[in-house]
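Heads up, one of the protein chains got dropped from this complex, but the rest are sitting where they should.
Here is subunit A:
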Amino acid sequence: MATTPPPLQGPTSKEKKYDRQLRLWGANGQAALEEAHILLINSGSGVVGIETLKNLVLPGAGNFTILDSAIVEEADLGVNFFLASDSLGKSRAEQCCELLKELNPDVDGHFSSEPIETFITKPDALDPYTLILATAPISPEILEIIIAHATETLTPLFYIHSVGFYSHFSVHLPHAFPVVDTHPDPVTISDLRLLNPWPALTQLVQEKTAHLEAMSDDDHGHVPYVLLLLHFLEKWKSAHDDKAPQNYKEKSEFREMVRAGTRTSNPEGGEENSEEAVAAVLKNLNPPELSSNVKEVFNSAECVGASPDSQNFWIIASAISSFHKNNKVLPLPGSVPDMKAKSNDYIALQNVYKTKAREDFAEVLSIVRDIEAALERTNPIDEKEVEAFCKGAAHIKLVRGKGMHIAKPGETIEWLDRAKFAFGSLTNPDSLIHIYIAFLAYDSFGAAHPADGLNGAALAPGTTDFEADTEKMVGMAQQIIDDIIKEAGKTMEDPEYTEVKEQSQKVVTELVRAGGGELHNISAFTGGTVAQEVIKVITKQYVPVDNCCMWDGVSSTISVLRL
């Protein structure tokens, strides 16, 4: 028997290798990943950064560079998988780089064993990198330089701790980090615009529902539910001052009206399309309202006052905001959920939605072109970018990147507009703010105890004296807590205050117990979460953490806080 000829668009070898991830972030996301150059500034026992890189090398992040001046010791072999026994005595940066590169021949790996203290003094030292991962401990002065670079060049920065059963990372994103492709839950994305049908849709409703009564059972049971709902809405409106159902009570009445239209004289004793219509009433009869995320974008200064050098996002957002002012709705995404229907009726309905979506897109595009002309921008925005924005408009998200705390001995941490939130978190049992505070104390302790060894690497609390260091650290964490209470302009009475102190003491003790050492599982876990976040930031898809994430390996919980 003749074999089937290969399809013209059969998968390439790269598509085969990356099949399972392309189904998530697509070719665009993959291209962004392949253009990235990630710098890892590695410190301490050095595992969490390497585990993060592993999860980025595998999916094909184009380039990575490891900066690490450590020499491989016996203790590294018990915790770091990307070192082998013959790595002992060699550069940890070099050895990890070689073993990571084995994972994916499509990725370029680089390394440098230069101490961060001298590396960072070179001008342009950080310029080649599109994203920076820095693992603690890092001296506060150097962390300041890295943060300043990230802020100035809009380079995303991750600062990571993994110690014992706890980990933390802070994400430093540009002041405006907009995401269009947020991958919302598919159930929430279709916009059927039932309350604002346009002429082509109204006409289809009339065509397909004019003779409902006379239809055969088979035809009646296959009228798409969207058309049924629109049909009954017309009927409702004619009896209610031309108004759609306004509140829950009216919607429930309307639902009964739809239910009453079900034919039960057929052998099945009911109809699936009617059931779908009844189920869709409460979800789909809400007046079009903008989500708080979209409002935030429309009201932000960048959108209201787009300038010649604005990012494309703001030009398109500004155009869609105008579109919304003109039409009182967002551009139609154009997708229609599957529903009980005959093939041709469903396709006809789908085409009406698609055509309308194309018209809305055309209107938005022409506003974009007008704005571009008014601003005298020379590079027109790619139509595809405008189209993608129109499709996802209801679910866009703006993350406002913010700076991160740098703990220095003797200096008070400032919480600014987050002081009240931090205060509230102190007593919230689900919040892991005490882990965050313990890590601030940890950094402060390290900065106050630079070891006399190489490169001024900091001494971790609990390295040798568990009890004495715990006592010091508990005091430091307590100070941070008192500062939060003070800055928030609040007071805390007993028994709450004692409970907060006890909780903090336990968390600090658990942290000091590790003496600065990593547990492989905690670093592997954290390397997974950081890698997910890096992928989200690089591909500009899904919604990244804003801005601190704590993992508690004791209770197996995560908490994300904006601090």
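Things to note:
The criterion applied here is as follows: a contact is a pair of C-beta atoms (placed from the backbone, for glycine too) under 8 Å apart; a residue touches a chain by one contact, two chains touch by 3 or more; residues count from 1.
Convention: contacts and distances are computed from a predicted model.
The complex includes a chain that is not drawn, and of the options "Mediator of RNA polymerase II transcription subunit 8", "Small ribosomal subunit protein uS5m", "Chromosome transmission fidelity protein 8" or "NEDD8-activating enzyme E1 catalytic subunit" the UniProt name matching it is "NEDD8-activating enzyme E1 catalytic subunit". Contact with the undisplayed chain is limited, among A:Ile66, A:Ala280 or A:Val545, to A:Val545.
The hidden chain makes contact, of the residues A:Arg20, A:Lys249, A:Lys325 or A:Lys384, with A:Arg20.
Interface residues of subunit A with the unshown chain, by the touch rule above, are 3-7, 9-11, 13, 15-24, 45, 51, 54-55, 58-60, 74-75, 77-79, 81, 84-85, 102-105, 164-165, 182-183, 222, 338-339, 341-344, 346-347, 466, 505-506, 509-510, 513-515, 517-522, 524-525, 527-529, 531-533, 535-536, 542-546, 549, 553-558, 560.
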